[in-house]
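Note that one protein chain is taken out, while the other chains of the complex remain in position.
After this line comes chain A, so read on.
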Amino acid sequence: MAEVRLDCMGEACPVPLLKTQKKLKELNKGDVLIVEIDHSCAMKNVPEWARKEGYPVELEEVDEGEWEVIIELNK
C-alpha cells in the first residue's frame, strides 16, 4: 500500500503519460500513484488513459497551473 509520487513537472505532453504508463507497471495492487504535472495537455490524457485502464482517478489542482493526478491501483 505504497504512495508513490511521480514528478513530471516541466515535462511536455506526451512525456507524463509515457512515464505514468512505465511507472504503473512497477507498482503493485493497492498502491497509489500521484503524478505531478504542470502541462495542461497531460491533465487530459493521463486521467483519460488511466480511467480507460479501469483505475479510479482523481484530479486535483494543487496550485495555479499545477495538478496532481491520483491513480489508485485497485487491481
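As a convention for this text, a residue touches a chain if its C-beta (ideal position, glycine included) is under 8 Å from a C-beta of that chain, and two chains touch if they have at least 3 such contacts; residues count from 1.
Keep this in mind: contacts and distances are computed from a predicted model.
Taken from the listed names "Peptide/nickel transport system permease protein", "Proteasome subunit alpha", "Ferritin-like domain-containing protein" or "YeeE/YedE family protein", the protein name that UniProt assigns to the chain not shown is "YeeE/YedE family protein". What chain A contributes to its contact with the hidden chain is residues 1, 3, 10, 12-15, 17-18, 30-32, 38-41, 43-45, 47-49, 51-52, 56-65, 67, 70-72.
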